[in-house]
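Scroll down for the structure; my scribbles are underneath it.
Missing here is one protein chain; the remaining ones are kept as they sit in the complex.
For subunit A:
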Amino acid sequence: ENVDLQKTAFLLRKAWTLYSVTPLYRFHRARLRDYARLLSAFIAAEKQKGLAVEVGVELDIKVAVSSLADLRGSEQDQAAVLVQLSLRSRASSRNSEDKLVWLGWFCSVYGDDLSENLPEDFTCLPLFLTHGAESYTSMVGSWFQKTFDCCFRRLAISPLNLSWMVAMWAGCKLDRAASAVELVFSVPHLSQPLDISYAIHPEDAKALWDTVQKTPGEITQEEVDVFMDCLYAHFHRHFKIHLSAAKLVKVSTAVASAHCDGIVKILHSQYLLGVLMLLTELAISQIQ
């Protein structure tokens, strides 16, 4: 699981919007440069149609598509594919630095469940993460859908999955001072909406999880339930409120944070693949 920290540093501390993607038909890794050119032309055409608003100087969108060899779980996984959109101002003739405006990458970390029984023409990269304006995401997504006959869907994260994440991540051992383990609940259907933020000192959250988890390296649904019940009970003891009846919308730890709308931030390189593995699993279950 040796991921090149330098190359993957750009993944950390960014809010990524998640999508599930069905397998790509006839995607060839040798043709990445061609794809970049075709996507660039597509985006230029979309802009001509007036789908993107431009003010002042005409701006060129430069597209780069590359392979991230290390970003995968096992040898069965396809290596991740990164798409970068940069803005290059035509007005300056010198080689002024391009401004990165949008990032998107496809990946699969231990996605064997999906790739196992696929015919050869299909490339399995079920998780798609984007960072940048929605208008660009839409254009890139449309091009991929047309070109590779695949289907993108926003990946929602259920409260059940969020509770798995917070239990797992709260238990992670971290070498430096960690931020709080925070759970955010929403109670929408009252006369006035109510949001509840429940933040636990990371040492205390980890201590609790350590007594709940019976087998190291293995997590069961029962253990997650006990962990959550403990947190709910402690809250109820003080406030007499049944937090379990509220909607868990966001969890945040020093390892990563996740929002039910399918937005994730990975904060710690040590657990990058672990988080991606979990997200790949979610993407695959949304596809199947």
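Following the convention adopted for this analysis, contacts are C-beta pairs under 8 Å (C-beta built on N, C-alpha and C of every residue); 3 or more make two chains touch, one makes a residue touch a chain; residues count from 1.
Quick note on the criterion: contacts and distances are computed from a predicted model.
**Student:** So one subunit is absent here. Using its UniProt record, which name fits best from "CENPN protein", "UTP14, U3 small nucleolar ribonucleoprotein, homolog C", "glutathione transferase" or "Dolichol-phosphate mannosyltransferase subunit 3"?
**Tutor:** Hidden chain identified via UniProt as "CENPN protein".
**Student:** For the chain that's not shown, point to the residue among A:12, A:64 or A:187 touching it.
**Tutor:** Per the contact definition at the top, the residue touching the missing chain is A:187.
**Student:** Decide which residue listed in A:49, A:173 or A:237 touches the omitted chain of the complex.
**Tutor:** For the chain that is not drawn, the touching residue is A:237.
**Student:** If I consider the whole complex, including the chain that's not displayed, which of A:43, A:170 or A:212 touches that chain?
**Tutor:** Checking each option in A:43, A:170 or A:212, the one touching the absent chain turns out to be A:212.
**Student:** In terms of residues, what is the contact footprint of the unshown chain on subunit A?
**Tutor:** 180, 187, 189-201, 204, 207-208, 211-212, 226, 230, 233-235, 237-242, 245-246
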